[in-house]
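For this view, one protein chain was removed and the others were kept in their places.
On to subunit A.
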């Protein structure tokens, strides 16, 4: 019997496969066995309501897509009254992704959700490229990452997962800053700041001009970032970016990931997370590996 369970801080997941924030919802229930996921990650919530960005909010690129949704959210009170209850009947633990424009907003969100029994952990979206000018994000600076984590850490006892941005020179510095600030885990990583232009109309293909690139095209970049972050910290890493199948997930685990998030693949095939979980099991069986945790960081560099 292969053991797929993994630990993210104090949280134990039945398997390493979870959705990436913003690509998942209870609407998937007819198309995907949600109870087979390692965790549930609803779309990022903000303190107060936000309308999101102008359209078009997505465009397709070779092997991927650019999105600039802009965290359309009805605010944390609506989230607690309506969104969290919509997941109540599912078994996997729920990781609440939170997003703010200031450190205080992150702190208030964490404090508001701290006592909620349905929230197993918080993922801090310190890396959304679509909220501020030219994709600026807290996660671009080690100092603001540290300060943000330290302040939120004081507001909650729940496990904290810092979702890092790939749009940095040295992710090792940010990973260490998050660890020192009190993060229990890292998500590596959010989307890559990107742009596409329609050559017929000469207009940007995203209403907000720039957006975040995801999908198969970014996977080698993410594998490299996971490897670098894993070298720099002891924190469990959730690999996210371009996983389309079980082999891609295994690749990220070998680079140092403990768990993986799936986003764009769900748009291609809504049951992708179930298929990927099966393919991870097949790989372990084929290689006579008892536990998926035996593979973490086991890339052979000799």
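Assume a contact is a pair of C-beta atoms (placed from the backbone, for glycine too) under 8 Å apart; a residue touches a chain by one contact, two chains touch by 3 or more; residues count from 1.
In the analysis below, contacts and distances are computed from a predicted model.
Asks: Which one, "Butirosin biosynthesis protein H, N-terminal", "Dihydroorotate dehydrogenase electron transfer subunit", "ABC transporter substrate-binding protein" or "Tat pathway signal sequence domain protein", is the UniProt name for the chain you do not see?
Replies: Of the names offered in "Butirosin biosynthesis protein H, N-terminal", "Dihydroorotate dehydrogenase electron transfer subunit", "ABC transporter substrate-binding protein" or "Tat pathway signal sequence domain protein", the one UniProt assigns to the missing chain is "Dihydroorotate dehydrogenase electron transfer subunit".
Asks: I'm checking contacts with the chain that's been left out. Which of A:5, A:35, A:55 or A:231 qualifies?
Replies: The single option touching the absent chain is A:55.
Asks: Of the listed residues A:40, A:164 or A:216, which contacts the missing chain in the full complex?
Replies: A:216
Asks: So that we can see where the missing chain sits, which residues of subunit A does it touch?
Replies: Listed in rising order, the touching residues are 22-25, 27-28, 30-31, 43, 51-52, 55-60, 62-65, 67, 69, 72, 215-216, 244, 264, 266-271.
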